[in-house]
Every structure is written in C-alpha cells, then in structure tokens.
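Just one protein chain is left out here, and the rest sit where they should.
And then subunit A:
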Amino acid sequence: MKLSISALLAFTLCAGVVQADPIRQGNLEVDGAWARASIGASRPGGAYFTVRNLGNEADRLIGLSSPVSAMPMLHETTVSEEGVSRMAHVEAPEIPAGGALVLEPGGMHLMLMELTGPLEEGGTFPLTLIFETAGEVTIEVPVLSIRATGPEE
C-alpha cells in the first residue's frame, strides 16, 4: 500500500514535541494538525492538517505513516446532488504552487485505519508526511475532543 510505506520508520522519528508553529520542509509548510479522540481502537481515527506550498512548483503528498495506525489513508467526503454523503480514497493529492492542501471536517481527512491503540484526548502522536519533491517531514498531532471541529488556536 503506497500510503504506508514507512510505517515502521515513524517509530524512530518520534520527537515527542508539540509544535504550535508551522513546520517548514523545503517549500512546504505544515500547520494546524489535530486529530479527534477515538472511542477505543476498533473504529478508525480521524485527523486533519494543512500543507501550504510557498514554492513555484506543485508538489504531491505521496505517503503517510504513523505508529498509531497500520493503514493511514486520505479520504474525501463528498455530498451528492441528492444529499448522499460518501467517502472516497484520495491518491497522492497535489499541493499547487502558491496553494494549499487543506484537510478539514466535511472535506478531505486522514483516516487512521487499524488503530494500534485508542487516540486519547490531550495526547499527541507523530505523523510522517512524505512529499514527492520536498521529502519527508514528521509532525506531532494533538488529540482533541471527539466533539472538536477544528484545531486549537
């Protein structure tokens, strides 16, 4: 599975530092990461973040890994004309030059499938993002309430 190529690598990259400021990697800036607390580990977890591209060339998110999930996947929720919501897998989304890839409730989200343990409110976990051009960056994702609808200010 393309999006979990370095599932094991993430264990060694765990810095354990909660960042408030955007993390810069090449021309990209990763910001506003948060996850929803899960109830147990039997259901997938949900997480969100924003990647801004400050460069002149498009980049792509080609891989994801985290020790909390055996299978992180990017999904997009769409609602059809008839009001039917569905989730579809998103493969390697582009971060346009000067633009951003925004994950937020009701839109694109990170599905943390096969959780290795519950995501507990108040905790954090490392998430590694692998970009085609900018390379790899690991961020700490704070776990907010199951009722949260956005990142903490």
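Observations on the structure shown:
Here is the rule we go by: a contact is a pair of C-beta atoms (placed from the backbone, for glycine too) under 8 Å apart; a residue touches a chain by one contact, two chains touch by 3 or more; residues count from 1.
In the analysis below, contacts and distances are computed from a predicted model.
Chosen from "Sarcosine oxidase subunit beta", "SCO family protein", "ABC transporter permease" or "Xanthine dehydrogenase YagT iron-sulfur-binding subunit", the protein name that UniProt gives for the omitted chain reads "SCO family protein". Checked against the full complex, the one of A:54, A:79 or A:97 touching the unshown chain is A:79. Seen across the whole complex, the unshown chain contacts subunit A at 1, 36, 38-40, 43-46, 71, 73, 75, 77, 79, 82-87, 89, 105-106, 109, 111-113, 145-149.
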